[in-house]
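Have a look at this one before I ask anything.
With one protein chain withheld, the remaining protein chains of the complex are depicted in position.
We call the chains A and B, going by the order they appear; numbering starts again at 1 in every chain.
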Amino acid sequence: MRKKKLAVAAASLALLGSAAACSSGGGTAAAAGGKVSLTYGVWDTNQVPAMKQIIAAFEKQNPDISVTVQLTPYTDYFTKLQAAATGGQAPDVFWMNGPNFQLYASNGVIEPLTSLTPDTSVYPASLVKLYQYKGVQYGLPKDFDTVGLWYDKSIFDAAKVAYPTASWTWADFQTAAAKLTNPSKGIYAVGATLEGQENYYDTIFQAGGQVISANGKNSGYADPATIAGLSFWTDLIAKKQSPSLQQMTDTAPLDMFESGKLAMFWGGSWDAVAFGANANTKTGVNVTQLPSGVKKATVIHGLANVVFSHTAHLAEAEKFETFLGSQQAAQIEASTGTVIPAYNGTQQAWVKAYPQYDLQAFLDELPNSVPYPISQNTAAWNTLEANLLAKAWDGSEPVATVAQQLATQMNAALAKEKQ
Amino acid sequence: MASLDGNSVLVRLRARPRRRRYGPIGAHTFLIAAVIALAGPFVWELLTSFKSLTESTAVPPTLLPSNWHTGNYSSVFSGIPFRSMLFNSVVNALARTCGQLLFCSMAAYAFAWIEFPGRRVLFGVFLSVLLVPSQLLVIPQYQIMQSLHLLNTLPALFLPGMFSAFGTFLLRQFFLALPPELQEAARLDGANPLRIFWSIMLPLARPGLTALGILTLIWSWNDLLWPLIVNTDPGKMTLSAGLASLQGQYLTDYPVLMAGALMATVPVIVVFVVLQRRVVEGIALTGTKG
Partner (left out) sequence: MTMAATRTGARSAASAGESAPAPAGSRTTGRLGRRRPGGAARRSNALWAALFLAPTALGLGVFYLWPVVQTLYYSFTTWGPFGGHTWSGLDNYRQILHDPDLRSAFENTAWYCLLGLLGIPVSLALAAVLGRPGRRGVAAYRTLMFLPVVTMPAAVAIVWRWLYNGDYGLINALLRKVGIHGTYWISDPHTALIAVVVVGIWSTVGYNMVILMAGLQSIPRQYYEAAEVDGAGPVRQFFALTVPLLSPSLFFVTVLSVIGSLQTFDLVYMLIGRTNPALPQTRTVVYLFYQDAFIDNNRGYAAAMAFLLLLVIVAVTAVQFRLQRRWVHYG
């Protein structure tokens, strides 16, 4: 197994070396042919080195195309992208995520990939579907993430509770939570964060409920199963097995978990990077699959690379996008350990990046993964979720009431979306 | 209400002949308390910049770093192109300041000293610009830059900032405080307004210009949203925008961010320290009167 990681590393180094050698000499040769310059929009500073490696490999194979990375912090990325796209000036290729995808596809801002006829069987099916609009493929999946149950080994040891396993059910989780909470030491069982992807979407699906109907026109929040999924968290807060919403607003549950104040933490695969960098959690935590309710479920989400429909260099941009979706690019991503690449079979390098954690658990959840719920204007009802569910989380209103209000308002928002 | 002159003030004061003295100790205690409240948080910012990432997010937070990680400061230089961003910030601040000093003083002179029809209405329109929230302006200004083909260039950073209603307002107050006899005398000598402006008014206005200059320098240094939106190349960003990009989506290196923020504050503080007396003088002489 280790040989494979070394092989991948060696391959990447070789690519890097040759890319470096090439770029120094390639300038003059390309000038004669007229180099095409592309821009690639991204938002995560921690992934930029991997992106640059991929670009180097691409430029080696395509000496007449050069690509520059444009980094905008996530909080401003889509604001800026919207402004730029309105005037026809967005980057040629850029990152897209689930919540924003349909907005861009339905307004013709991103290019459908019909001419490329990509082989989409190499990516997880739920991801491929996430980036289809009206049956047409608009983006090539770049990476994916699922949610797992991270746990603090020392707290479990101190409370004499067995570590969680992939076969845990809600009942197992709740029993353990009661034993793990230790008010005298300021330790809570878990953080009931008011977060969809990591917390309540997962329990909604595990309870057999829905966030939005399959046709994207109706809210799922009035469904009793959905309400059961929400109650999972509000019950934990009520029993004081989770910090209160106010406490979690003041101090991020992630920080609490890293400092040994939470026994368990429902977190994404991306947290491996943060935990690996933190001295306390580097070896003190591990991860397993989420517990099952009525069924097993986890939210899967991933980014895709898309092409701007008004790019000046469509052919070159599509070439770059194809490369980004290739196995080679996926392997470079995997070797840096920052994200799980979407290309089937390349994920092992990511699993090996942090051998102290059972990262395979995230991959094992793939068969039970549900795509992140979206619609054309996802952001509008995400705001409603945040504002309304806060009232259930801080105990000022019962969950069922709030869920009904949310369903009504979300349906109103969905009705406004154009067809 | 009648204007207050020295005599009427003294008349009122004579009514109470008792004396009380608060020594300088009381004053300095008050001032030091204020300094602790105002500058104290910086101590924490400074201490955090020397911590490791683990320590900076530790719960409960620690005050002093266990080890002094000076490497955070050099990490700023590797995380962002600090030097080119510093250059861009300086160019941005200087260009905006020079633009405002020139254009605002011209406009202020016209409002203060040239009589023309519709002067008050036009001034009111200028003032109303002050009332517009800046978030409203971002998208339209961006689209204007797009149509001018100036996106992702250095001029895009400072072009809208070269025109200011606040600067015009401030300098107009200043010009109004100057004695009318000067203009009279110059007029009688046959000088035209341009000559009067350039040779007489502008030199007199130096304190006011200094004040406006410093304020504009400080505001443009910290401007964040506009540089972030209008430019995309890291090499064309300002320091404030560049530091913001140190915030990753899931993981932010807080100590490095603090280190960068502190380093970015140093130039402004230096400018302020050196020129603060002129700032105060300058604002004083604008009179901030009607």
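Everything below uses one rule, namely that a residue touches a chain if its C-beta (ideal position, glycine included) is under 8 Å from a C-beta of that chain, and two chains touch if they have at least 3 such contacts.
Every value quoted in this text rests on a predicted model; they were computed, and no experiment measured them.
Q: Touching the left-out chain: which of B:P81, B:P193 or B:G235?
A: Of these options, the touching residue for the absent chain is B:P193.
Q: Mind pulling the chain B residues that touch the left-out chain?
A: For chain B, the residues touching the absent chain are 1-6, 9-10, 12-14, 16-22, 24, 27, 30-31, 34-35, 37-39, 41-42, 44-45, 48, 59-61, 102-104, 106-107, 109-117, 119-120, 122, 125-126, 128-137, 139-141, 144, 159-160, 162-165, 168, 176-180, 182-184, 192-194, 197, 204, 211, 218, 221-222, 224, 240, 243-244, 247, 254, 257-258, 261-262, 264-265, 268-269, 272-273, 276-277, 279-290.
Q: In the complete complex, which positions of chain A touch the hidden chain?
A: Touching the chain left out of view, chain A contributes residues 79, 82, 85-86, 103, 107, 109, 194-195, 245-247, 249-251, 377, 379-380, 383, 386-387, 389-391, 393-394, 396.
Rule of thumb we're sticking to: only the chains that are shown with their structure count from here on.
Q: For a test of understanding, state which residues of chain A touch chain B in their complex under the given definition.
A: Touch list, chain A to chain B: 39, 41, 43-46, 68, 70-76, 79-80, 83-84, 86-89, 91, 251-252, 254-256, 258-259, 261, 268, 270-271, 273-274, 277-280.
Q: Can you tell me which positions in chain B touch chain A when the two form their complex?
A: For chain B paired with chain A, touching residues are 52-54, 57-60, 79, 138-139, 142-143, 146-147, 151, 225, 228-229, 232-234, 244-251.
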